[in-house]
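What you see is the complex with one protein chain gone and the rest in place.
Letters are used for the chains, namely A, B and C, taken in the order the chains are written, and counting of residues starts over at 1 for each.
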Amino acid sequence: MESSRSRSWLFGIIGWLVAIVLFFPIFWVAITAFKTEQAAYSPSLIFSPTLESFHEVFARSNYVGFALNSIYIALGSTLLCFIIAIPAAYRMAFFPSAKTQSTLLWMLSTKMMPAVGVLLPIYLLFKSAGLLDSVWGLIGIYTLINLPIAIWMSYTYFREVPSAILEAARVDGAGIMSQIWHVLTPMALPGISSTALLLIILSWNEAFWSINLTSSHAAPLTVFIASYSSPEGLFWAKLSAASLLAVAPIMVMGWLTQKQLVSGLTFGAVK
Amino acid sequence: MSDGSVKIKNLVKTYANEHGHPAFTAVKGIDLEIKDGEFMVLVGPSGCGKTTTLRMIAGLESITSGTIEIGGKVVNDVEPKDRGIAMVFQNYALYPHMTVFENMAFGLKLAKKSKDDIRDAVTRAAKALDLDQLLHRKPQTLSGGQRQRVALGRAIVRNPKVFLFDEPLSNLDAKMRVQMRTEISRLHAVLRTTMIYVTHDQVEAMTMGDRICVMRAGVIMQVADPLTLYRQPQNVFVAGFIGSPPMNLLNGVVKRSGCGLEFVDETGAFIVPLPSRLEKFAEPFVGRKIIFGARPEHLSPTPTSDVGTQKPLTMTIELAEPLGSETILYLKSGARQIVARHIGEQHCQPGQTVALHLNMEKVHLFDAETGNVINA
Amino acid sequence: MKKCLILLTVLVTSICAFAAQTVTIAAVNNPAMIELKRLSPKFEAQNPDIKLNWVIVEENILRQRVTTDVSTGSGQFDLVFLGLYETPIFAKRGWLKEIKDIPASYDVEDVFKSLRDGLSYDGKLYALPFYGESSMLMYRKDLFAAKGLTMPEQPTYEDIKKFAAALTDKSAGIYGITLRGKPGWGENMAFIGTLVNTFGGSWFNMKWQPQIDTPEWTAAITYYVDLMKNYGPPGATANGFNENLTLFASGKAAMWIDATVAAGSISDPKESQVAGKVGFANAPIAKTPKGSHWLWSWAFAIPAKAKSADAAQKFALWATSKDYIQMAAADTGWATVPPGTRKSTYENADYQKASPFAAVSLKSLQTADPTDPCAKPVPYHGIQLVGIPEFQSFGTVVGQNIAGALAGNESVAQALKMSQAAAARAARQGGYQK
Partner (left out) sequence: MKRPIRTLLQAPSVGLLFLWMIVPLAMTIYFSFIRYNLLNPDVHGFAGFQNYQFLWEDPAFVPALINTLALIGSVLIVTIVLGTLLAVLYERRFFGRNVATLLVIAPFFVMPTVSALVWKNMILHPVYGLLAHAFFAVGLTPIDWFGRFPMVSVIMILSWEWLPFAFLILYTSIKSLDREQREAALIDGAKPVQMFFHITLPHLKRAIGVVIMIETIFLLSVFAEIYTTTSGGPGTATTNLAYLVYSQGLQQFDIGIASAGGILAVVMANVVAFFLVRILARSLKGNT
């Protein structure tokens, strides 16, 4: 008893140590955001906090506009993604054919194509479709990017649902849409919502397409960051403030839904 | 009451392999007629095609060829919901995210029934099944038996012409199984609706069915009421499948002995003269292989009839299972194993030798080649 | 009745005139540009029919965005910020609108001729320079005085080596010199281009055969690697303009050869710990003065497919005018006005007072000649760059190889051999060698 208690202390200390080390860079960004530009270069923890950088950031860019675009795009693409992915995953999970496995893999492998290789084809497509700098264009591209993941994850979650339940629903008179909507989706909800969370995070942080395909009207927070970042790393305080503002919404959302994320992942793919 | 008769004609189900070529035929052209209000049990070992047949009746599995009629109407291309059927699944298949009430109401809701109608129907079914206290619970908080009753209730509220059961009791413990068995039988007695019940358990089949359809490898072996099935098995498969402990089946040949015929088993240790009742059937099989069948209860220490008792068989007891009302004896005669059932209490020790009389009135002979009975 | 009609017409036309035209501007996120954005409401106030819509991103992203937009004719931007490198390339393809009808008040002759030439194609001007830069040497007068050293007006690279050796004090965290090391055609290659030029080398000969394996390149790169290894700061391969600015401004380096615009920042006491202690000299030379200091400019150009071209030009003229420079000076002081574009700026007494580097900058800007950058004749324009589209790619590859040599991962000879191959491949792919 005695030793197990002291061991639990030890685990606590190690656990916290790791957490602090991993979180430290983010903590440092948060601290730097409240420093002046000159103080930002010094490693000191003691400084007089100032909102200067935030004032500057808000004066320079329309943060709310960028943030709203990010929200529209992340939620919109995730929703659209599921609308397309769920029927496909339904078919693959419950009526698999010999090609289902290879199709899934092929889909996942297209996801591995580097974006830099297909920028121009997509750009030209977008141009001719008039989708440049439109929220819908980005929603489309993220849907396309995330679709394989959504299908694959939904597929693994659906495989956990006994097919007899869907058959029961059919006998009860449920059509395909009813089966999916009333039975399958609610049953796989934990898995689907944690997948959704994953997709939202990925869309939120995607920086290549958003920067290349939008300019002002549809520009999300990654573009906002691009106006503060430079590979040369100038203006740390302002960059930190902007980063904090860009990361905060998604991080708060992630933290609030962490329980959901955990339980959802437990349900499906990783059980 | 609408017509709940089911007529199956030359039904075939072939599954395709990975490349889309036909690979495996699960159901090989069966014909079966089920009368309105009848309780029909489909029974057979796993892989015999009974569940596939049931699923084709339900419309969950496409039909390769042949027809299924329900209520005199061919339903091959009718959606399950429009066939007038209800189904109870092996694992209950309850919707875990819905309450008991919602589970039972789901079908009616999809059928766009009015709220009042739904409530009435569900309440009535719930009362009948003793579920009225559980209506607001979720399935995972229920016991196995309760879940199965909910699944039953869900079927009842649909008010179907035909109930389909797919091994509904196999997940319950022994006690619950017996209880639910009587419950389903009671339900049938009350509703008088056609029920088609799939099971691999011959006890369930015998106790519940009006008629039993024994299947094997996609083919119907025999359809009959339980007692007929027991007394007059059409083939060696049915003989061996129905009855517990199973019928003793001995391979051997028919030989001429003096003026009559006798059965000699392949070890040569077991020789019985055939009674005159069987001689005319066995005559064409002289010198050919047959299978000799005798139920355990037809072996007894005392002669029960005057036929075929010339010589008691002497055997050694290997194992005795006293069940109280009866004792099951596992016996050995040379290399041959035989099971016998004794009514009443008896003290038998392993190693003990007993002399048993065979009731030759009740034995069966089967053609070893076709497996068909020859004494009929 | 008739009167009413006329009134209506007038009303309609005036509404039309007032219907705001949006000018979407693609700009870089440097301080001068941020300042321009801050002051731009004044322009909008003067021109209520024009609304400015800013897209500000970092340099590399800007370049990529602008190039895709302009070359595919997407017309997302009405005004783009272009470098001296792209402007003639784009103009050649007809992707830019010529800047015509410049009002006399703009005084286009006041703009440095070297810049105007660099931003023209076929004798026509395609962009208005917002700022211009050359390169020069910055050094710490206080450290030089402490060691009893004096900087000649035109130092040579031999001098630099001697000074660097004398000034390096690693235990005190002071490095004799800092130079660009971060790979990139606009990063380390900008400096190395000038170094190679003054060592007598060039990128290509007149037949478009790459010259990277010549002794001139070997001498220049060997010098650079030795100098940096011995007297440079650690992590030099990660240092670009901004990193070096930070190093120099925080007093970690004694000498620095880089863009003339850096002078403004390091002379600003708010940003720099060494303000007032810095001396300026011409960029050092080795064998030839030709191409020893670069020429670069960020300028406003109007894509051919721009939707509000006239309004865009109006704003571009405003942003690059003498008035704007006055306005910026009034706002943040003369030291930080956009430099390098107009003679009048350098003639201004206030500017000269605020900028001790004005004279050196002016001389560098005026003597940089992108049309004759090397000791030997070359088929391309550009001092620190080769004015062909492929340069971005092979320039960066060469930059990486040299950074590899600087990091000690490979020898100078190896690096140059690989660089030669890369340049040869590019020249073949582009179909230059006839």
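Structure notes:
Throughout what follows, a residue touches a chain if its C-beta (ideal position, glycine included) is under 8 Å from a C-beta of that chain, and two chains touch if they have at least 3 such contacts.
Quick caveat: nothing in here was measured; it's all calculated off a predicted structure.
Considering C:L36, C:L406 or C:A423, the position touching the chain not shown turns out to be C:L406 (whole complex). Remark: the residues of chain A touching the chain excluded from display are 8-9, 11-12, 14-16, 18-20, 22-23, 25-26, 28-29, 32, 41, 43, 83-84, 87-88, 91, 95, 101, 104-122, 124-125, 143-144, 147-149, 151-152, 155-156, 159-160, 175-177, 201, 204-205, 207-208, 221-222, 225-226, 229, 231, 233, 236, 239, 243, 246-247, 250-251, 254-255, 258, 261-263, 265-266, 269-271. Chain C residues in contact with the hidden partner, per the touch definition given at the top, are 60, 64, 67-68, 71-72, 89, 93, 182-184, 233-238, 246-247, 252, 389-394, 396-397, 399-401, 403-407, 409-410, 415, 418, 421-422, 425-426, 429-431.
Keep in mind that, in the parts below, only the chains that are shown with their structure count from here on.
Taken chain by chain, the contacts run in an open path, each chain touching the next and the two ends left apart. Ranked by how close its C-alpha mean sits to the mean of all protein C-alpha atoms, the top chain is A. When you average the Cα atoms of each chain and compare centres, the chain farthest from chain C turns out to be B. Taking each chain's centre as the average of its CA atoms, chain A and chain B sit 55 Å apart. For this pair, chain A with chain C, the centres built from the Cα atoms lie 38 Å apart.
Measuring from the averaged C-alpha position of chain B to that of chain C gives a distance of 90 Å. Chain contacts: chain B has no residue touching two or more partner chains.
Residues of chain A touching chain C in their complex: 37-38, 41, 60-61, 119-120, 123-124, 127, 132-133, 211-212, 215-216, 219, 223, 226-234. On the side of chain B, the complex with chain A involves touching residues 18-19, 55, 58-60, 79-81, 85-87, 89-91, 93-97, 106-107, 110-111, 154, 158. The residues of chain A lying in touch with chain B in their complex are 98, 162, 164-165, 167-174, 178, 182-183, 186-187, 189.
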